[in-house]
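Data block below; observations after.
Note that this complex is displayed minus one protein chain, with the remaining chains in position.
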Amino acid sequence: MDVFNKLVNIFEDFPGIGPRQARRFVYFLLNKDDGYRENLAHTLGALKNTVKRCRDCTRIFLDTKPQTLCTTCADSERDQTCLMIVEKEADFEVIERTGVYNGRYFILGGVLPVLADNPETHIRIDGLRELITRKGDTLKEIIVALSATPHGEHTSEYLINTLKDVPLKKTMLARGISTGVELEYIDKDTMKEAFNRRL
Amino acid sequence: MDVFNKLVNIFEDFPGIGPRQARRFVYFLLNKDDGYRENLAHTLGALKNTVKRCRDCTRIFLDTKPQTLCTTCADSERDQTCLMIVEKEADFEVIERTGVYNGRYFILGGVLPVLADNPETHIRIDGLRELITRKGDTLKEIIVALSATPHGEHTSEYLINTLKDVPLKKTMLARGISTGVELEYIDKDTMKEAFNRRL
Amino acid sequence: MDVFNKLVNIFEDFPGIGPRQARRFVYFLLNKDDGYRENLAHTLGALKNTVKRCRDCTRIFLDTKPQTLCTTCADSERDQTCLMIVEKEADFEVIERTGVYNGRYFILGGVLPVLADNPETHIRIDGLRELITRKGDTLKEIIVALSATPHGEHTSEYLINTLKDVPLKKTMLARGISTGVELEYIDKDTMKEAFNRRL
Partner (left out) sequence: MDVFNKLVNIFEDFPGIGPRQARRFVYFLLNKDDGYRENLAHTLGALKNTVKRCRDCTRIFLDTKPQTLCTTCADSERDQTCLMIVEKEADFEVIERTGVYNGRYFILGGVLPVLADNPETHIRIDGLRELITRKGDTLKEIIVALSATPHGEHTSEYLINTLKDVPLKKTMLARGISTGVELEYIDKDTMKEAFNRRL
């Protein structure tokens, strides 16, 4: 394959990018000068000894020093008793930005397809169990914080079930009416939760 | 104005209908035969002595007998201690369909614009106060069930404030993650509620 | 069926209206007073002896006097040599508004489904043939002006084919690049026409 199509193929892998936009990306890069492309290649290369995965939360972080924990997991000021399970780094970022939560995280690395045979190949369930064991008595609560989509809900159920043997409080983010939602379009599940937990 | 444009004008008033679709409606009706249009006119006429507004919940209902209460308000099996305030008939229908709630309703008839001078010209606040007084000691809780839109939230706040003097429990539908919502797109308010009310 | 659902059913027939919006229409009407609904019913009734279908172009028009021709067909100033075939009244209106054409029209009353057995039940092909015969030698050109959609194109082809025996010039609106269209999204047929007829 020629260099052009090699690049198109790579960009087609990027999240949310189809063949047409992948070609636009390549043309965009081709119309830039050598310096621009070298800068991108160089920045990618600079990641080599910088990208680390946190031993505890499995979150990707960048650090030139040899660290095993990300800044959040290394922060002793944060509440050690709560562990929030999220799907991916972007969810972690969104929740941190709200400032609502001050405990620990675990990045699950994905959600479960409905008829998945080997859950451990889709989500980091083994890493999660290991972390819970390692934390021991410090940990008091596990908060499942996944999307209210079919895959997210299926994964939440799976987690609650599979962690039945873990003697900890297990909670889930509350369902209810999200900002911007009109009452006229509410489904039964959301209405039920919104009504039962009214305040 | 000729009959054509008179009809266009009327249909432009219909909720969600612009000038182009109003004209399509008129052409649709013109291409039907006299019988079709007479049937519509006749059905509209049949409403004359049938449309009633419930004395209690202010909901529109159809009945040929002289009734002052809609079937919901006349139903003595329903919980008399709860009064849910909704914006419009369609919201009432959606909530009834969920089967989650078995109390009374009050149709507010609208929401408040943010800088509204005379709230009573936008929403049936006077009718609401009157109903609450009439219900007396039977009533224990008022549930504000409005959309999580800026106008809805503004109206909820107004209701809670203006009913401060009413010695009843006042609640609102819980905020949280609605069905279908991805965690990555959650706002701070929704996240806060979803976290604080986790179960 | 009760009056409410009768009205919902009628509005569901309206072009582009689904069950939810049909209900909103009914609630909208129920919340208006008797006068409003009577005005609508009365205006519909006023159509009774007013709606006429033009003998020539088959267009619907409103006139209280006993007319057989619409104002366009009755206008002797208009070019009698050209007959433009359009699908529906709204298309006629759009073309008239552009001021580009000053000839006659024929309203086909629909387009042909791809595997339609009896074309004459879908479009007014018999009325068209009759009009062409009646016009005789005055008529020089038939212009097929249908949408560039699959059904529109299928109907254009059918018309050109079925009128092969009519010894008149037959033309179609030119294909090319429509206002707002980006070159990057052009299909082969449009490009071919746009190129071959460049000026």
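Per-chain residue numbering starts at 1, and chain names A, B and C are given in the order in which the chains are listed.
The rule is short, and it goes like this: a residue touches a chain if its C-beta (ideal position, glycine included) is under 8 Å from a C-beta of that chain, and two chains touch if they have at least 3 such contacts.
Model, not experiment: these values are computed from the prediction.
Undergrad: Need the list of shown chains touched by the one chain that isn't shown.
TA: A, C
Undergrad: Specify the residue from the set C:1, C:100 or C:114 that touches the hidden chain.
TA: Checking the options C:1, C:100 or C:114, the one contacting the hidden chain is C:100.
Undergrad: Write the list of subunit C residues that the hidden chain touches.
TA: Residues of subunit C in touch with the missing chain: 86-88, 90-91, 94-95, 97-101, 143, 145-149, 152, 171-199.
Undergrad: Name every residue on subunit A in touch with the hidden partner chain.
TA: 2-4, 6-7, 10, 14-16, 21, 23-25, 27-31, 34, 37-48, 50-51, 60, 62, 88-90, 93
Note that in this section only the chains that are shown with their structure count from here on.
Undergrad: What are the chains that subunit A and subunit B both touch?
TA: Chains that touch both subunit A and subunit B, as defined above, do not exist here.
Undergrad: Work out the mean Cα position per chain and let me know which chain is farthest from subunit A.
TA: Most remote chain from subunit A, centroid-wise, comes out as C.
Undergrad: Tell me the chain pair with the top count of C-beta pairs in contact.
TA: By contact count, the leading interface is A-B.
Undergrad: Distance from the CA centroid of subunit B to that of subunit C, rounded to the nearest Å?
TA: Subunit B and subunit C have C-alpha centres separated by 39 Å.
Undergrad: For subunit A, what residues touch not just one other chain but two or more?
TA: In subunit A, no residue touches two or more other chains.
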